[in-house]
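Remarks on the structure that follows.
Note that one protein chain of the assembly has been removed; the remaining protein chains are unaltered in position.
Right, chain A next:
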Amino acid sequence: MTQSNSPLLSVKNLSTSFHVGGQKLRAVDEVSFDLATGEVLGIVGESGSGKSITLRSIMGLARRYGEVTGEVVWQGENLVTKPEAQMRKIRGKDIAMIFQEPMSSLNPLLTVGVQIKENLVAHTELDKKARHHRAIELLELVGIPDASRRLNDYPHQFSGGMRQRVMIAIALASSPKLLLADEPTTALDVTIQNQILKLILDLSQELGMSVILVTHDLGVAAQTCDRLAVMYGGKLVEKGSTRDVLCNPLHRYTMGLLQSVPENVEPRTPLFSLPGTPPSLMNLPKGCAFAPRCAHAVEACATTKPPLEGTEHQVACFNPTQAPDGAGGQS
């Protein structure tokens, strides 16, 4: 918790687009946010809203497949334009990432030990023996019993939750300052979900590590994050402290998402669901991406993309549930 003034990571106007069959698909559109040391930021949204691509763009993994513009400022340097060879020294060392599917994200042919140790080979000066000890230590850290023996096991010999723990152990190998977690609990049972979330939070506190947690589960976001960013159609539509966003949502989409979470309802009450489907990234509407599904859309929504406005609690909406702090909302 040092230098709390300058953010650990600062993302400015990050955009990522892919060329699919001659068409340009904009998966991430002018996304900006800051992240403080030790902070846990949640990015929530439906599938296809660009959450995962945002993480992969920060990691420099998306640029192999598409075009990434904007800035990702990390320790005074822009990672977007950083050469691959230098990026490799940051990836997995200072910034680590865990993936959604613990089943398919570990190499089935290599022992867990090899997969932890290869990270240590790439980023530390430890010798073979020290790497072995560190690998055992890491497995113990993430709560895998009988760690020294399990090092020689293959991923298929672990359960889903244990594999996710292994993945976290791999990510933590070189003591990263920032962990990008891409739906780390989506593929897991609810009970295991909570264990994994608690593990990530505990580790973040223990190691002073910042976390960006991508999820489509508002419940998960509510329990874990300090701040939330809501993503829709590749854009951030609302951003603020978890309390503000969840208790006092400004964007109509956030409102709709919250209403879809069943709470204190009688049995057999039909669930609320947002009408319509998320837009295809292939042809996003000219104005606000949510406008076609929005019951409160005004004229401007169809023609102009609303900018993100406000100071602490920000929203990108021409007709928000209430005016954001700081800026005067146009209605």
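Keep this in mind: a contact is a pair of C-beta atoms (placed from the backbone, for glycine too) under 8 Å apart; a residue touches a chain by one contact, two chains touch by 3 or more; residues count from 1.
The working rule: contacts and distances are computed from a predicted model.
Selecting from "Glycolate oxidase subunit GlcE", "Homoserine O-acetyltransferase", "Menaquinol:cytochrome c reductase cytochrome c subunit" or "Peptide/nickel transport system permease protein", the unshown chain of this assembly corresponds to "Peptide/nickel transport system permease protein" (UniProt protein name). Among A:22, A:108, A:145 or A:267, only A:108 touches the chain left out of the display.
Of the candidate positions A:14, A:28, A:141 or A:167, contact with the unshown chain belongs to A:167.
Only one of A:12, A:93, A:132 or A:296 touches the absent chain when the whole complex is considered: A:93. In the full complex, chain A contacts the hidden chain through residues 56, 59, 61, 87-93, 96-97, 99, 101, 104-111, 118-119, 122-123, 154, 156, 167, 170, 173.
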